[in-house]
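With one protein chain withheld, the remaining protein chains of the complex are depicted in position.
Think of it as A and B in the order they're written, each chain with its own count starting at 1.
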Amino acid sequence: MSPRQSRTLTRWTFSALALVCAAAWAFPVYWMVSSSLMSNARLRSATPSFWPVNPTLSNYAAVVEGSSFTSALRMSLLVTGVTVVAVIAFAFLAALAVSRFRFRGRTSFVLTILLVQMLPAEGLFIAQYKMLSGAQLLNSVLGISVLYTAAIVPFTIWMLRGFVAGVPIELEEAAMVDGLSRVQAFLRITFPLLAPGLVASGVYAFLQAWNEFTIALVALPAESAKTLPLWLRSFLSASANRGVDWGEVMAASALIAVPVIVFFLFVQGRMTSGLVSGAVKG
Amino acid sequence: MTATLARATAPPTAPRRRRRPTRRQGVAYLLLAPAVAVLAIGLGYPVWWQVTSSFKEFGLAQQFGQPAPWVGLDNYVRIFTSDALWAVVLRSIAFCLFNAFVTVAIGVGLALLMRAAGRWARLALQVAMLLAWAMPMVAAVTVFKWLFDWRTGVVNWLFVRAGVVEMHEHHWLASPLSFFLVASLVIIWMSVPFVALSVYAGLMQVPEEVREAARIDGASATQQFWHVTVPMIRPVLAIVLLLQIIWDLRVFGQIRLLQDGGAPVGDTNLLGNFIFELGIGRQDFAGAAAVSIFVLALTALVSWPYVRALIKELDR
Partner (left out) sequence: MKILRFAAVGVAATLALAACSSSPSTPEPSGTDAASPTQSETEAPAPEGAEITLWLAGGDTPDELREYLKTTFAEQNPGSTLVIEQQEWGDLVTALTTALPDAANTPDVVEIGNTQSPTFTTVGAFRDLSPLYDELGGDKLLQSFVEVGTVDGKKYALPYYFGSRYMFYRPDIWSAAGVEVPGTLGEFTEAVAKLRTNDMSGFAMGGQDWRNGISWVFAHGGELATAEGTTWTSTLSDPKTIAGLEAWQEVYQKASNLPATDRDVAYWEFLNDGTDGAAPPAATIMAPGWARWSIGDLTTNDAGDEVRDGMADESKFDIFALPGVDGGIAPVFAGGSNIAISAQSQNPELAENLLRIIFSEEYQTLLGQNGLGPAHSDYVSALGDDKFARTMIDTAAGSKLTPAAPGWAAIEGALVYEDLFQKIAEGGDVTALAAEYDAILTPMLNGQTS
């Protein structure tokens, strides 16, 4: 066998292995979707079926109908949207400061944002409630967005710091020699190179804000202000009370996951390429 | 508040370097302002409350308006002298290190596989990673509970099908060890994609020529990996490992949701759950605050080598 042939052979082996891993990793997601399309009676059967038998959308109808799903979806979109925009903007500016400027307190700042990530959130709820209540921001998009932004911004600063450091300052300086102002040089040269990093931090912020439920439990006590994870939780406990209807529970889970997956596939190209090339430069 | 904390944690010997013009410093502070402001608003008061409460008597009566007297270190003494805390600490550290290292190992393996596989296989693996990564935590835990359900779960069914009849109606969540096995599976399943995609991005930056040269010098695949690849992706490995350690030490929701179905709660609590149980379960808010501060110190300690390297790098 020539070395070339043997290399093609190994490539085939690796590809096959990669497909097996892909299948294993996607299986829980597949199982969720497939179960959500089957009737509860079918799911209770002693022999599981690996593809949807007599697929039906009735689980989805049952979940959406008569529940506060749409209001929770609206609330989740609002909170996540505000948080993502604020996080990206604030983290980007701070990352610029940290990686492009030397100033007194820089090390302390970086250490602080590292440390605040290590603080357990489970003990903070009384103080968070008092603060929001005092500012009349309970049940409001603004109130919870501030808490989320504060919780997410440290990591994103850190992530973006690597991206900004990865763009050589010489590029900008060269552009300035060509007659552009510093701001112009930054906007035309550096900013486009940072796009993957901004997308990656946006995705991170999106996931965090979309999935969070401990802070939401405290900050959004009113039924009308519930976000999707809270909605899923009350759906789960109601369902557990009646005897778990796995079909409906899987449909509810899928409904929460779908917007995220759509968003991911949408930004996928940019993200995988540049994902943590920021982190690579540490 | 954040500023105070920052000053308090600053290294004793501040770097003395050539001074830049103050105007540039001003711009830097201006750029930092929004992030610092949101941190001060969003975390300042809660952290201050946490720190002060840990030195007070603060229970449900205080929450309803009774005076909260200062008690010095009483809460810390009480916490540190209880056996319960140390059992939870050891369990959490073991759980955290196990999951962090396994996650990184699998992540690196899958990243190497992505590099080695053909185009379509790689894309399939990447999409699978994205699917798992995008899955909200509550949904992911729910799906795993269903997979491992003792009566109708598919895992037991597969075991029985494969001839392991004892697994019929096996209770996965009933004993601490298999409970943590399921919890680890969920956590690893959810965190591997981040590691794999990050490391893959890192691998893409290792120039092909370097590996080629090593191959010509007669290095085996293993040698190439340890002596060429690993040193080149070291920074990304260090970061993802640190992040996994920080995150896995803070695991809370996954355990809580798995316990909801009935589990040996006392033997499966991790630090986050312990704090939650103290504060929300027992209304011992001061004790919960003291444990939180302790966990912060513990995490800082565990990640100290990396933090030191970071300070050095910043001062360079």
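Rule of thumb we're sticking to: a residue touches a chain if its C-beta (ideal position, glycine included) is under 8 Å from a C-beta of that chain, and two chains touch if they have at least 3 such contacts.
It should be emphasised that the depicted structure is a prediction, and the values quoted were computed from it without experimental measurement.
Novice: With the missing chain put back, one of A:A72, A:L111, A:I126 or A:M159 would touch it. Which one?
Specialist: The missing chain is touched by A:I126.
Novice: For the chain not shown, which residue from B:V160, B:I280 or B:A300 touches it across the whole complex?
Specialist: B:I280
Novice: Out of B:V27, B:V265 or B:L298, point to the residue that touches the absent chain in the complete complex.
Specialist: The one listed residue touching the chain not shown is B:V265.
Novice: By the contact criterion defined above, which parts of chain A meet the unshown chain? Give residue numbers in ascending order.
Specialist: The missing chain touches chain A at positions 41-42, 44-46, 125-126, 129-130, 133, 136, 138, 217-218, 221-223, 233-234, 237-238, 240-244.
Novice: By the contact definition given up top, give the residues of chain B that touch the hidden chain.
Specialist: 59-61, 63-66, 78, 82, 150-151, 169, 171, 173-174, 260, 262-266, 277, 280-284, 286-287
One rule holds in what follows: only the chains that are shown with their structure count from here on.
Novice: Which part of chain B faces chain A closely enough to touch in the complex?
Specialist: Residues 2, 5-7, 9-11, 14-15, 17, 20, 24-25, 27-29, 31-32, 34-36, 38-39, 41-43, 45-50, 63, 110, 113-114, 116-118, 120-122, 124-140, 142-144, 146-147, 149, 152, 154, 157, 189, 192-193, 197-198, 200-202, 205, 233, 235-236, 238-240, 246, 249-250, 252-253, 260, 271-273, 275-276, 279-280, 285, 288-289, 291-292, 295-296, 299-300, 303, 307, 310-311, 313-315.
Novice: Inside the complex, what are the residues of chain A that reach chain B?
Specialist: Going through chain A, the ones touching chain B are 10-12, 14-19, 21-23, 25-26, 28-29, 31-32, 35, 43-48, 86, 89-91, 93-94, 96-98, 100-128, 130-131, 146-147, 149-151, 153-154, 157, 207, 210-211, 213-214, 228-229, 232-233, 236, 240, 246, 249-250, 253-254, 256-257, 260-261, 263-265, 268, 271-277, 279-282.
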